[in-house]
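Handing you a structure now.
A single protein chain has been omitted from the complex, and every remaining protein chain is retained in its original position.
Chain naming follows the written order as A, B and C, and within any one chain the residues start at number 1.
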Amino acid sequence: MMSSTNNIGLEEILSSLNQLFEGVSTEKVDPRQYKIITPPEKTIPVLEFLKEKGYSHLSILTCIDWIAEKKFELVYILFNWGTGVTFVVSTYVNRDNPIFYTVKHIWPTAEYYERDVHEFFGVKFEGNENCEKPLILELWNDLPPLRKDFDPLEYSKKHYPDREYQKDAIHEARIIRGDVRGEIDG
Amino acid sequence: MGEVKLFFGPNHPGMHGNFSVHMYVEGDIVVKARPMPGFLHRGFEKLMERRLWYQNVALIPRICVPEPDINEACYAMAIEKIARVEVPERAQWIRMIVLELARIANHLWSFGGIGGPTGMYTSMYWAVADRDRVLDIFEELSGARIYHMYIVPGGVRKDLPPKLEDKIYHLLDYLEAKIPEYETFILKNRILHTRLKGIAKIDTETCLKIGVTGIGLRATGVPYDIRKVDPYLFYDKVEFEVPTATEGDAYARISLKPKEIIQSIRIIRQCLEKMPSGPVNVKIGEGSGLRIRVPRGMAYVHVESTRGEYGYLVVSDGGEKPYRVAVRGASYPQGLYGVEHLLPGTRIDDVPIWLDSMGVCAPEIDR
Amino acid sequence: MPEKSLFAPLIAWKNLFEKPVTIRVPNEKREASPRYRGFHVNDWNKCIGCGTCAKICPTDAIEMVEVPDMKQDYGMKPQRPVIDYGRCSFCAMCVDICTTGSLNMTREYIFVSPNPEDFRFAPTEKGFLKKEPSQIKLGWVRDENSDLLDLDRVWPEVLPAQERVTSFVEFVKAYSKEQAVAEAARCVECGICTDRCPQHMRIPEYIKAIWRDDLKDALKWLLKGLESENYLGANPLSSVCGRVCTHRCEEVCAISHRGEPIAIRWLKRYIVDSIPVEKWYETVVFERVPKGKKVAIVGSGPAGLSAAYFLATLGYEVDIYESLNRPGGVMRYGIPRYRLPDEALDRDIAFIESLGVRIYTGITVGKDIPFQKLREAYDAIFLSTGLVLGRSTKIPGSDHPDVVQALPLLREIRDFLRGDGPEPKIAKRVVVIGGGNVAMDIARSLARLQKMKYGEVNVTVTCLERTFDEMPADKEEIEEAMEEGVKIYPGWGPKEVIFYPDRDSIKGLKCVKCKEVFDENGRFNPKFDESEFCFYDGDMIVEAIGQAPDYSCLPEEWRSKLQFVGNRILTNNLRQTQIPWLFAGGDIVNGPDIIHGIADGYWAARGIDEYLRGTERP
Partner (left out) sequence: MSNRGNVKIDERTVWEKIADQLRSRSMWMLHYCTGCGAVELPPSMTSRFDLERFGIGPMATPRQADIFLITGYLSVKTLRRVIYTYEKMPDPKYVIGFGSCTINGGIYYDSYATINRLDYYIPVDLYIAGCMPRPEAIFEAFTKLMEMIRKGEANGWKRYKENYEWYKQNQLRSLGEVIIHDEFHE
């Protein structure tokens, strides 16, 4: 699918990324996928730059909780419909006070992705006035659930009781096998 | 005339799936609309972090109920990308067959689904019954009708059962004969024309701006298909066309579905011919299924689902469980942003048509 | 554009003449596909209760529940899976990972009930509908593609027979890290091995630690076992056992039902070999509260060293008396060096000594120091002198000096190899009598010496047992010996030693056919067919047909108070003899191998502790 000119274009983009933006590092995942790690202050300029270069489709905006490093990694996945190349642009924000800036002026859909990330990780996006409205969850009363320190099983046990079976299934199985005599209920 | 607040769904005859749109209407025109997702939220992304790499195979098909295989494919391919595992050729071809069969099944499903809001029930009765024939193939192949759990990291779970190829050929022949009937009998039908033409019209610019992919985009004349643009599996080794339409309305979107089915049939035939014999899976790492570990890394994999770009971002910290999995539901942009900004102006009775033809699929938005 | 067509509806009309698509459920029963993932069946006779299905279950639907009155057997747990169909997602992973293949799925798919209790179910061979097994149609079954177990063992590097027979170098190489992790990844953590191990070592735990590459944790499991339960499962001789253990655990490994068992022994060796012994002490810290009491141990074999280790961790002052020049007993003087190099044993002993245990070598109790002296100087005595006397066939001619006992010869060979003694007599042709591991050890040692000295191997092994399977030696020992050029002829009983007519040297051994080794009661009572006989050439004959204990260290006054079973001392569970302060273990009590000796040492230490704490009470 990729023509040779596009290949050159890709290399140009990668090298100009390094020249234009200080502190940006790139990593090759495979020939059509690159990861770009940006310092927070450079993220939005990089995204704008890439959009201009044809990486105009925002596939997803999401977040990763690196609890040991006390960081949230915000991930923007950009796709180029012309070349089929994906850029995974990421940046780290402080986990204790997670605030970043909205990109909804670049991609309107980001408004909902940001609401999603806020709901599940608690990252605030400045400039997105709706970002703190609940979206998927309703009347949520605990930690943002996709944070690593949230334990869903514990929450489930506390709020939604399990069934406590009374039946001695092994005894029933032994009757079925003919190991012991007895009657099966049902 | 005053504004009336209306809860459209989740329990509504026009709503497919457990989704809701809250809106203000004036007369029968929608003036404000807000999507209300989350009724099908199960917290997949969290649950996946709690399960072993292999155990997740049982969990993920449920993210998109009508087309589960794309989840398995994305997940498996992302892991293979991180672990740098080469999947045997036969497995790749089988995966393509599975994905295309799923595409056929889901196109038939949504083709049937449009019967509800338009009142054209024939399409529902025909298409859903024909979809069942595809499900019969899936049952033979994977042991279940709906949740196949067949594509696993490293390949597929089992080889094709004996004689299944003949049955697939038989099904393709049947569908090939059936699709023209759909076109003459349903697509050319007056009811469908009246109810779909010019309804829910969207232009290319809007689609690209908000990130609508798949049929929604292709119905505006842009031949963007991930299978062509960023080929995965062996889509670059088969011949097929990307059907497009130019009108960008509901009718254009619906009429593309039979055309895509024809292309899928073409692809499956090529797969069946080109498929070599050989192994169907390799191990990811060493050891038992309980102790699969994926090296540290991150990869994004997307496929072309019936509704557009469907993607998985898989992050591994080198452990026995995924560190983070993020799912990009194909209908996320149109289901949320699209509903809020594009729905106003539509008539109430066209809202289900809008949602259906744009392929708004609640489970993949909610996850 | 919509078409107004008179004929278009005809397409629909033609369906009138086709077979209806409707399946008339429930009048029409449709069978599910041959791969269908329906309700389970589980063959209880095949199932070993390993619980692997419960571990892979992504929905936590399977619970292993104990079955009352189930026959207890090694290699099997008395529990069976109970499936909660309120959880099950019918993914069939339990089927794909089942270690025995007992669990399968059927094509049954209908089950409705108003009572939720009905959905908890223990599948048996009769399935959900309580049908006879022959009437049940199986659905999803595992095949080689869907198998979730890794059936093939990771083999360490092993020197080829031609090369290893030229020296006494340890011929099984240690696992590399990659190999060890890969092998550890095969484990399913069922713990059946732990049940089987005489010392109940925490095998799944240390294997998992290897897999996580947390060797310190692994070492802790080896040397401390279950800390909360008095160090149950610890093994102070891990370097030794990692090489020469009889690995009963591997025989029962759940993986062995369909594949090769986990190489538990080599994984253990990997742990101890990967951490230098100087680091052991800082990794495995014992909090020892001195008890102010002294224990003497007679014999520094596995049981003695093990008892010393556990007693020392409990805070006792321990002295070991060893009559030979070096500690280790059978590990030092019996097992050949190509299987157990001195360095490995030295590591274990060094660690035991670092806990404050004193080992007095070259002191024979009863000769150099009277038993009574020990009795007076110590609060308790542990006797682990082992089997040191060889047995003779007592056939005509066996009193010739060139008819020798295996054990003394092995001892001489090991002393010679480490430079402690002169070269033993190495004959060009040797006949070994015996089918156990000692016979294999001496045969293979002699083969090496012959190869080194004369350039060729000429060792013949003959034994009563009629087949290789019947021989008590480990199968791999037999195979490796034969690879190295040792000829093994099972099924022959020695009749007499044949001499050259003209001189006083051995020509060979005459044997007669052995018809039966054991009588119908299972007792050793060989029967021979005298008409069928054969002759093996040899300049020297080695007898390796068993050993006997030597109780000469024990004065008659005490010996008479003890109870014996055969020639073994009878003790209680805590290895206490009829004399309260005298404990005994190892081959003189239980046998037959090192790991049993270690277990004896462990239980004796607990017994001694109990006894000594009891004596404090007024």
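Please note the rule applied: contacts are C-beta pairs under 8 Å (C-beta built on N, C-alpha and C of every residue); 3 or more make two chains touch, one makes a residue touch a chain.
What you are looking at is a predicted structure, and each value in this text was computed from that prediction instead of being measured.
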Interface partners of the hidden chain - shown chains only, full complex considered: A, B, C
Option touching the unshown chain, where B:R50, B:K209, B:K283 or B:R347 are the choices: B:R50
Candidate in contact with the missing chain, chosen from B:Y147, B:Y310 or B:W354: B:Y147
Touching residue (missing chain; options B:L59, B:A200, B:L233 or B:A326): B:L59
Subunit B, residues in touch with the chain not shown (by the definition above): 5, 7, 10-13, 16-18, 20, 22, 32, 34-36, 38-43, 46-47, 50, 58-59, 62, 65-66, 109, 112-113, 124-126, 128-129, 131-132, 135, 145-147, 363, 366
Residues in subunit C touching the chain absent from view: 21-26, 30, 32, 39, 58-60, 84-90, 109-117, 119
Touching residues on subunit A - with respect to the absent chain: 133, 137-139, 141-142, 145, 150, 152-153, 155-156, 159-163, 185-186
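Keep this in mind: only the chains that are shown with their structure count from here on.
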Chain contact graph, described as a line, ring, star, complete graph or other shape: complete
Comparison of A-C and B-C (more C-beta pairs in contact): B-C
Centre-to-centre distance between subunit B and subunit A (centres being mean Cα positions), rounded to whole Å: 20
Subunit B and subunit C: spacing of chain centres that average the CA atoms, whole Å: 54
Centre-to-centre distance between subunit C and subunit A (centres being mean Cα positions), rounded to whole Å: 49
Contacts with 2+ other chains: residues of subunit C: none
Interfacial residue positions of subunit C with respect to subunit B in the complex: 1-5, 8-9, 11-12, 21, 32-37, 52, 55-59, 89-93, 96-97, 105, 139-140, 143, 145-146, 148-150, 154, 181-182, 184-189, 211
Touching residues on subunit A, where the partner in the complex is subunit B: 1, 29-30, 32-33, 35, 56-60, 62, 64-65, 75, 77, 79, 81-86, 88, 107-109, 111-113, 120, 135-138, 145-146, 148, 150, 152-153
Subunit A partner contacts - residues on subunit C that touch it in the complex: 44, 65-68, 80, 82, 84, 86, 113, 115-118, 120-126, 130
